[in-house]
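A single protein chain has been removed from this complex, and every other one stays in its place.
When the chains are written out, they are named A and B in that same order, and each has its own residue count from 1.
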Amino acid sequence: MAVRQLPPDQPAGTAPIEAAAATDGGVAVAPQWKLVWWRFRKHRLAMVSAVFVLLFALVGVFAEFLAPTTPDSYSADHTYAPPQGLHFVDTSGGGTRFGPYVHGYTSVRDPETLARVFQEDESQRIDVGFFVRGEPYEMWGFIPSDRHFIGPTDPEQRVYFLGADRNGRDLLSRIIYGTRISLSIGLVGVALTFVFGIVLGGVSGYFGGRTDTAIQRVIEFLMSIPTIPLWLGLSAAVPRTWGPLETYFAITVILSVIGWTDLARVVRGRFLSLREEDFVLAARLDGCSRPRIILRHMLPSFSSHIIASLTLAIPYMILAETSLSFLGLGLQPPVVSWGVLLQESQNIRTIATAPWLLLPGVAVVVAVLVLNFVGDGVRDSADPYR
Amino acid sequence: MRAGERAAEAGGAPAAQAGGAPGAPGGEVLVELRGLKTHFFTDEGTVRAVDGVDLEIRRGRTLCVVGESGCGKSITARSILQLVEAPGRVVDGRILLRRGGADGGPGEVVDLAGLKPGGKEIRSVRGKDIAMIFQEPMTSLSLVHTVGNQMVEAIRVHNDVGKREARERAVELLGMVNIPNPGRLVDSYPFQFSGGMRQRVMIAMALSCDPGLLIADEPTTALDVTTQAQIMELLKRLQRELGMAIMFITHDMGVVAEMADDVAIMYLGKVVEKGPVDDIFHDPKHPYTRALLESIPKIGHRRRERLRSIKGIVPDPANRPAGCVFHTRCDAFMPGRCDATVPPPVALGPDRQVRCLLYGGDGGPAPGAPDAQTAAPEPTPESSHGD
Partner (left out) sequence: MAKLVIRRLIYMVPTMFAISVVTFLIIQLPPGDFLSTYIAELSSRGDAVDTRLVEALRERYGLNDPIYVQYYQWISHIVLQGDFGDSFLYRRPVADLIWNRLGLTIALAVATLLVSWAIAFPIGVYSAVKQHSAGDYAFTFIGFLGLATPNFLLALIFVWISFNYFGQSVGGLFSPEFADAAWNLGKVLDLLSHVWVPVLIIGMAGTASLIRVLRANLLDELRKPYVTTARAKGLPEWRIILKYPVRMALGPFISTAGWLLPSLIGGEVLVSIVIGLDTTGPLLVEALISQDMYLAGSFILILATLTVIGTLLSDLLLAWWDPRIRYAEG
């Protein structure tokens, strides 16, 4: 959102740019990606957000290791157990002990509602350690291990930093695993969007004429259909018998089938204006082939715009997946995504007893927010010559 | 009628040169700039776009302000009406406007530099005492309002007239600037007009309150050559008929020769030389002025000479050279002097002024003005200018 200052001259003035090129020889010869990077670095908000995006990515990649336990490890005794605060200094029992720990629970049954009510038991102490042994898992599906970044030092104990769900599963671990699925849906979806958008937008913009008209009609048509009912209709068509992986890809394809239109419009617009540029004409007169003109001369000149559009498309993918899964029409358990997690908080009663089940929503909001900031930053820096 | 009176008045005072030394506000000076400074406060630092400009605009005459792009001529013009946009601001100096004196009244002098941009006082000057037209006739008019709508608005801001009356005046003004069939075209949208027609509309709008000064900010730059000539012809005719002063901003020496009574040459926010047009063209003093004149083709050149271009480009205004701002590109650069001392204005005649150490000003060896020609390492002898 940062706003560029106009050069201090009349609108048509070009002197400051020429002048800058003359006084700072470095600017004049820097490749485009470097110029973009220099400008991007000036956006403080975008830089901070980029760090967050990186953290999210790391959490997604190392989910098995970072989670205190596995997402499916359940405990019937811990239904809707509330979050446990992490303590560092223990002054109970006279002496002072350092080191992270949480308090245990005592649970009583409410005589009227028969619901289990948990209370933190100050006298119980569950030590928490780093790089502890715990629930065994297979890193990335093929490296067996039982080391967890954080967890109870005694593998028999259970800790719930962010509380538990209906089956006593650890919400933190589930959110961490959900990060992988939700972010990767965004990435895979955007990759598909990219292919559709570049190819169709490029064809539309480069050839123009009747091809362009046809593709534009299709885009207008797709944009005129209300997205959510269309998504709902398409995902309802995904057979229930399909496995998690097939459903995952089906949902991703559905999201990108509708999402490519924006990118295609951006690419088309750029192509249309570039087609008239002198350097494209020069390349054509030099006898360059069409693919070469497109790939070597036209694409590089607006690749930063494409990257910006793609960055901005990821959060929309994430939001869409979350919405679909929330309705029960997207990913299905046992696959864990943020949307699937939020599905559990659909009714008022659950939210009233276990409001921490809304926490996956916080993950969604923060992820979407930082991705938006980064995308805006890239877009603002995308045109370093402006 | 008012116009007629004014024309008579302007005609009655042709002796503009009688004004005495610059700085002494003569009776015919309409607007006087003294030490005007307009700076832009950007993230990268302060850009001194206008850095101490002295100018005087006389009633009924045309002052051309010339310079390369980025020299601050446009900002100077905008500063007069406080139209400089943030982060720019008029930080110092005076802009003295003489109001009311034309009709024989006592008149008053207002310092526009002290007025708040967007405030009531400066708004009463804009469009009424001083009107302005711009470089881009395509974008300077709103494309979604009719020509009539925009003109009626300009008329009614300063005159207490009804809509119908204002519309009649708008049609009359359009006729004055040679718009064919003004009664019908007054209801058209600007996007239905050509560039030249739009600039005519802009001029008509600017004339709607009979201003004493018309500031024209490169009004012909975006037009083709034929239209340029027509617009200049129109402005000259209107000046004869209405007797207004014109401040004409341009980078085109050909336009200057066509339009100007007086000329001011600007470089990097400073006026480096000013004087009557004949003096400037026939006896340029500042190395920059000379270089500018040598860079344009002349009819009647005896030999097939290459046109000279000024070496280098305008330095970054945020990063100005020390001493004389032109020394980095000057052919007559004197090491140790030009890069150390800021040249003060040197008066060479009643209306002639130059800022160059060749003509003195730093206490060093100051050859007299005539000797300067020989003192300067001038590759082209002056005689080559002869006609």
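Just so we're on the same page, contacts are C-beta pairs under 8 Å (C-beta built on N, C-alpha and C of every residue); 3 or more make two chains touch, one makes a residue touch a chain.
Quick caveat: nothing in here was measured; it's all calculated off a predicted structure.
Engineer: Which candidate, B:K128, B:H286 or B:R352, sits in contact with the chain we can't see?
Structural biologist: B:K128
Engineer: For a quick check of understanding: of B:C71, B:L185 or B:M202, which residue touches the chain that isn't displayed?
Structural biologist: In the complete complex, the chain left out is touched by residue B:M202.
Engineer: For a quick check of understanding: of A:L66, A:I181 or A:L342, which residue touches the chain that isn't displayed?
Structural biologist: Residue touching the chain left out of view: A:L342.
Engineer: For chain B, which positions touch the chain that isn't shown here?
Structural biologist: Residues touching the hidden chain, for chain B, are 78, 81, 83, 85, 118, 123-128, 131-132, 134-136, 139-145, 153-154, 157-158, 189, 191-192, 202, 205-206.
Engineer: Write the list of chain A residues that the hidden chain touches.
Structural biologist: Residues touching the hidden chain, for chain A, are 1, 3, 6, 11, 217, 220-221, 223-230, 232-234, 236-237, 239, 315, 319, 322-323, 326-329, 342, 345-346, 348, 351-352, 355, 358, 361, 364-366, 368-369, 372-373.
The rule is simple: only the chains that are shown with their structure count from here on.
Engineer: With centres defined as the mean C-alpha position, give me the chain A-chain B separation in Å.
Structural biologist: 56
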